[in-house]
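Shown here: the complex without one of its protein chains, the others still in place.
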Amino acid sequence: MTQAVSAEAPPAATPPELAPPRRRLAAFAPLVVLVVAVLLPYSTLPLPGLFDGALNKPGNLQILAVCLVFGGLAASYDLLFGRTGLLSFGHALYFAAGVYGTDVLVTHAGFPLWQAAVFAVVGSTILAALLGAIALRTAGIAFAMVTLAFAQVGAILVARDFGGLTGGEEGLPLASDGLPDFLLGVANTVNLYWLALAYLAVVVLVVSRVAASPTGRVLAGLRDDERRVGVLGLDPYRYKLVAFTLAGGLAALGGVVYLLVVGGASPHVTSSELTLSLLVMVVLGGPGTRWGPVLGGILYMYLDHRLTSLSADLPGPLGQPLFVLGAIFILAVYFFPGGLASLRTRIAPLRAALKRSPTS
Amino acid sequence: MSTFILLTLTGLGLAALYFLVASGLSLVFGLADVLNFAHGLFLSVGAYATWWAAGHLPGAGPTGFGFVLAAAFGVVAGAAVAALVELVLIRPLYSRTIEQVLVTVGLSLAGVALLQATWGADPRPFPRPEWTRGVTGIGGANIPNASLLLVLAAAAVLTLLLLFLRFTRVGLVIRAGVENREMVTALGIDVRKAFTLVFAIGGAAAALAGALGGVYLGSVSPAQGGSLLIFAFIVVVIGGMGSVVGSAYAAVAVGLLQQFVNYYGTAGLGDICVVALLAIVLLVRPQGIAGRAVTA
């Protein structure tokens, strides 16, 4: 019997002290990146062409924070798309529920931030469980359409401004009374940056823990071939609902952080374009991998921002960030199906072949 | 009573718009398993091509026969773009459903941005022929002629589509293909040729919706197609994928529900009721009103 060797070895399988030295180093790489990211705001390094002015200018830190939030949000979306094979077009709804839920509770109801955030995240998670329970009665393409329709309700509710709660097209600036001091003022942008970084770390940790757990293996089975999971006597519906609910909760948490970073809610967070761009991020980064969606999210938001500020210089359609991103996306689907993450896995078999030990 | 008639007929006008978009989506999905996010783009292409032709195409113009010519140009443009999309972008990914969806998503983003780059993001005034600006008195209600035009056009398209599906060989192939595509090829038929045709038909219907929707709204903007598309999706799911008649019923249900609730309730409530209707249909009858199972 030959066993197929998967490109990504299960991370928990070999204890670090038994792994070869190269592997042990590689296991620390994320930690190193994390430390660098934590220390980044202390750098006054100017990166001409990439950022305007010093890296730790509040404006730049805010851009970075938004990128980090979307890195985490993309990873939460990947729990559905890349890990479970669910093509949801309504992920924006739960993100928006986190954004608007917290904002409304703080700004209109005068809740302290922490309480508002907890209520919003718990409420959004319950919402995800309820809507998921309905939407998962369908599969495949119909599921995509149904989640899209549900998210549209969120967009309508926000746009119509029922009871003057959401501020409609104008959006709803976050009232600063309920906020702790360390999140207020331009000088404290760095705290928002760290908050966003913490959010990203939490999502990556949760998603990779889930993926490595027995539940995660069932989810991967669902993605590859649902029939096989059904044959094992497991109920696919339940597992999909767990993934859907968890992803919704993580997205809502991201919504809270995003609200704090940008200081208010605006209706574009409810739009279907937001979900579509999450899909683009995940596909560009590499679905079903630990770092691909994160990289995809960060890079996408950075490019989106950068292309917008460059657009004045570019002729015709090239001045439209969405045209460039859409075109890159189409090309990626054809020519680069594994996304950025596949760069590593494309090299991996080569490396593995070079250092394969004689006993195997 | 006159309010009731007014709401019914304008609701049917809305239903007509949904049907024109949804019928193509439904056929494309039923036959080729493609969820076409770029379908809204075909609508925008139709609207912009009509608008452009009314100003630039010799013989075409903003009213009378000139407008008919301009709309015909829009419809042909929509059909051509749709066929091209199928041939160039969708066909190489045959049987890779998810990738096909992704490509149409990318296309919808890039296409709208392209329209924006060319004609700007702001709405442009759309040519409105003389007659469509007036109203017709029916049962004491003054019905906007643009609504009537939409209803008539949708009824004509529905009739033509049904005749085509019923009495032509390609129509037979399409009906059989919606039921079981594999078996159609196993009878020696190249079913992919029908895909291109169905895309073109869907593109033409969506483009017509774009042209007439432009008349109805009085303006055209790049994002118009996208917002209509979501309700068209709902119509497709409620109606049952692959069923033209199902789409027609569902479009009428959705259009009337939306119009009445938005009038008697708060604005926006009707849109929400439509999604609630979708949820109910899914709970009670997952395969939609007509036909083929949506699940699996």
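Going in written order, the chains are labelled A and B, and every chain counts its residues from 1.
What we mean here is this: a contact is a pair of C-beta atoms (placed from the backbone, for glycine too) under 8 Å apart; a residue touches a chain by one contact, two chains touch by 3 or more.
Here is the rule we go by: contacts and distances are computed from a predicted model.
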{"item": "Undisplayed chain, where the name is taken from the UniProt record, one of \"Xanthine dehydrogenase family protein subunit M\", \"NAD(P)H-flavin reductase\", \"Fe-S cluster assembly protein SufD\" or \"Amino acid/amide ABC transporter ATP-binding protein 2, HAAT family\"", "value": "\"Amino acid/amide ABC transporter ATP-binding protein 2, HAAT family\""}
{"item": "Touch criterion as defined above, residue of B:I189, B:A207 or B:A232 at the omitted chain", "value": "B:I189"}
{"item": "Absent chain, residues of chain B that touch it", "value": "95, 169, 172-173, 175-176, 179-180, 182-191, 291"}
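Methods note: only the chains that are shown with their structure count from here on.
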{"item": "Chain B-facing residues of chain A, complex", "value": "87, 134-135, 137-142, 144-146, 148-150, 152-153, 156-157, 159-160, 162, 272-273, 276-277, 279-280, 283, 316-317, 319-323, 325-327, 329-330, 333-334, 337"}
{"item": "Interface residues, chain B side, partner chain A - complex", "value": "29, 33, 35, 37, 89, 92-93, 97-99, 101-103, 105-114, 116-118, 226, 230, 233-234, 236-237, 241, 266-268, 271-272, 275, 278-279, 282-283, 286, 294-296"}
